[in-house]
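The complex appears here minus one protein chain, its other protein chains still in place.
As written, the chains take the letters A and B, and residue 1 is the first residue of each chain.
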Amino acid sequence: MDISQGFITFLRSLLLTMVPFVLAAQGTMLAGRTGVFIVAQEGIMLTSASVGFIVSYKTGSLFYGMLAALLVGGIYGVLIAYMTTTLKMNQFVIGLSFYFVGVGLSTLIPKLVIGVTLTPPLIPTLQDVPIPALRQIPIIGDIFFNHNILVYLSILISMLLYYFLYKTSWGLEMRSVGENPKAADSLGINVSLQRYIAVIIGCMLIGLAGVYLPMVYTGTFTEQMTRGRGWLSSALAFFGGWRPLPIFLGSLFFAGIEVLSYRVQVQSVGIPYQFLLMLPYVATILVMMLTFKRSTTPAFLGKNYDREKRTL
Amino acid sequence: MTSGHEVILQMQEICKRFDTLQALDHVNFELRAREIHGLLGGNGAGKTTLMNVLYGLYREDSGEIFLKGKKIAVNSPKDAIRYGIGMVHQHFLQIGSFPVVQNIVLGTSVKNRFTLNLDYEAGKIKELCQRFSIEVDPFANVNELPMGTRQKVEILKALYRGVDILILDEPTTNLTPQEVDALFQTLKVMVNEGLSIVFITHKLREVMSVCDRITLLRNGQNVTTIDRRAATEEELVRGMVGETMDVSKSVIFSKGASEQINRSLSERVVLEMEKVHCVSEQGIELLKNITLRVHEGEIFGIAGVAGNGQLELAEVIVGIRPISAGEIKVYGKSSSQMISSDLLREGITYIPEDRLEDGYLPKATVAHNLILGAHRQEPYSKKGFINWRKVYEVSKELIKEYNIKTSGPADTAANLSGGNIQRVMIARAFAHAGDSLLVAHNPTRGLDIPSMDFVYHKLLERKRQGYSTLLLSEDLDELLLLCDRLGVMYRGELVGILNRDQFEKYEIGRMMSGVKRNL
Partner (left out) sequence: MFWWYREIMKKILSNTFASYFLAVVLAFIASGVFIAAMGYNPLKAYQTILFTSFRTVNGFTQTLLKFIPLTLLAFSFTVPYKTGKFNIGGEGQFLMGAIGATAVGILGANLPTYILLPLVLLGGIVMGGLWGLIPGWLLYQFKISEILTTVLLNFVSFALVNYIATAVWGDPTAGHPTTLPIGDGGHLPMLVGNPPLHSGIIILLLVAVGIYYFTDRSTLGYDIVATGANPRAASVYGINTRVMFVLGLLIAGALAGLGGAIEVAGIQHHLIEGMHSNFKILGIIIGLISGGSSLAVPFVAFFISILEVGASAMQRTLMIPIEVVYIVEALVLLFVLLSDVVRRR
């Protein structure tokens, strides 16, 4: 009984932990599908976490905090899309610049708005929303149907993205932009518009992933609290071959490693805890060693498109 | 035949500038209903640029476009399609991982937007195929199709959108002579169905055989527009090359220059390939059982439709791609274990087909580009350090001799135009070509006619000096003009080797489509 209870708790926390990975990686994937490779996730997540936390703290509403995080992500999206798509600046250079900007803003803003306090300001963490009826199913109800709203949302978004990209003509158009923007352009598809849309929505999802951390894990914002989750999401996008469903499954795997490393730390089995802290990063590298070569990536990932650039 | 119809499209005083290059200089063009209008000129004449303006890919700096007498503004391909204009690009704009039907319907409104079930659209495509007698399976994946079929997909894309005006940019590049004939038949069917066609080409013979009227461009300017029946080849040649070139001394137009050459083969073999096989990482056989010998002082040609193993052949010879079986010898010495840096030392030089991908360093200087491959050799490098003074000296000479338009050796190579990039490739190859073998893959692609002729002179000069060249080309005329012997490739195999006295176009065409001939 105790073991099965432990197993249920493990699966429950898996779903709880996967959310930032799912949201950030699906956001990365969506932008990547149009050929824009975002590498500023860490910065976007931190700023969104910081601003989302402050807004929640000041308004007392987690909902406004989420909206603020979406807005912050959207602003990054507009800037990144403008600089890469319109100004055709190097995507990696721009990504790194905004990573830097994001890290800086995330600590500057709380200092300006809240100032330095002795005890960290706290917001209530996000409530669980049990789903009526389904919640009553033994075991399954405990694992799947008693979570905070963002858990459901991240599952829903993954399914929606799959449906959109593969089962609608708009998804086909969006994918064509990342595969061959010139071909798409020659058929009247607005390459820039597609990229703007995908990057902005993608960055909004990344922003939402960021605000999950103070809203669910800590109740407050701390410096560098993403601890590499943004970078891990990039790895996850490759791991999932830039496809929504494999990315979702990959997120569960990444969440599993994170949960495992905490559990083992708590139970102190003689391994120094620092090595458990390394586990997610080392495991990611190991997984990439097995999968990176075979991963399918959009053909124009990371490349800007300039209609008037002559190729011959 | 079909000319004499009303004018449906006019382009007036079109100008377009790229940085320092005036690509179009007050160009006029007019298309009549149901005609095949040849747009003729050498590379860099502005043919494709003009049509890219019409198709909305480039924005004109000035000038006006009238469709059926009404002024129109084409700001994007979307506008062009709306006005009933379609374009088949020289390099197909297709998404290899998508099936044919998705490539064709992309950007149009489909019946089942929310399920992406494209059976209805596939049916429409099949109807079109029947009407224009084209054969394509709508559900095949594009990257599995041969070049000829991929072109049909491009044409279907335009037909599917119900265009009235179809632009074809150098459509014969990847076709065998037989396929060219079939294409011309299709064009006639399309004209009968009511389309008007702009046919971009640099080949005289093609405009003379299929076009109703011809507009001739040179250096971004109009030369003339005439009725095909009133045109003579001499007149068109003169128009294409301009006054600066002496036609009688050219290799291209005066048969003499290449015919007077001693074509007898030397005994010494420079390159020897014996039963060479090459298998890709995915296990696909790229080269099968290739056996050939290139003699000293020989120009050995390789013909074939693009994508039949020519690239792989060039790459195994220069050591970029490892072979799976067989043997390659350079001057009797096995090179199978050598990589490209060793072969460079053996004096093998290479002009790659895809100059942008394989030959050009956009982010480095022109000088960097000119010594690439030779940069470890004297006099450019000594004891591990580059002698930049010497490099700049040589670069300046090459820029002058090969007429490369750039501000100097320190200029960023990204500033070069396509033709000038090719001149850099040519200059680099000839300046460092050793006495063994030059492997040249489509060396004249993108060059205007005088520059093309310059390359031909250089190749023949090499021959006279007793040096050998392996010339792989998509231009059959070029091969027929220059080569001593000619091998034809089909699906990674050498289907036959012909001596110069056996050169016959349609025979070669049959071989290009896979008909074997006893070696």
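Note that in this section a contact is a pair of C-beta atoms (placed from the backbone, for glycine too) under 8 Å apart; a residue touches a chain by one contact, two chains touch by 3 or more.
Fair warning: this is a prediction, and the values are worked out from it, not measured in the lab.
Note that of A:Ile8, A:Val101, A:Val129 or A:Ile155, the residue touching the chain absent from this view is A:Val101. The hidden chain makes contact, of the residues A:Ile140, A:Met159, A:Leu249 or A:Met278, with A:Met278. The chain not shown here is touched by just one of B:Gly239, B:Pro352, B:Gly446 or B:Gly496, and that residue is B:Pro352.
The chain not shown here touches chain B at positions 318, 320, 339-344, 350, 352, 357-364, 368, 372-373, 375-376, 381, 384-386, 388, 413.
Residues of chain A in touch with the missing chain: 39, 87-89, 92-94, 96-97, 99-101, 103-105, 107-108, 111-112, 227-228, 231-232, 234-235, 238, 272, 274-275, 277-278, 280-282, 284-285, 288-289, 292-293.
One rule holds for everything that comes next: only the chains that are shown with their structure count from here on.
Within the complex formed with chain B, the chain A residues making contact are 166-173, 176, 179-180, 182-190, 299, 307-308, 310-312.
On the side of chain B, the complex with chain A involves touching residues 18, 48, 55, 57-59, 76-78, 80-82, 87, 89-91, 93-98, 102-103, 105-110, 113-116, 157, 356, 417-418, 445-446.
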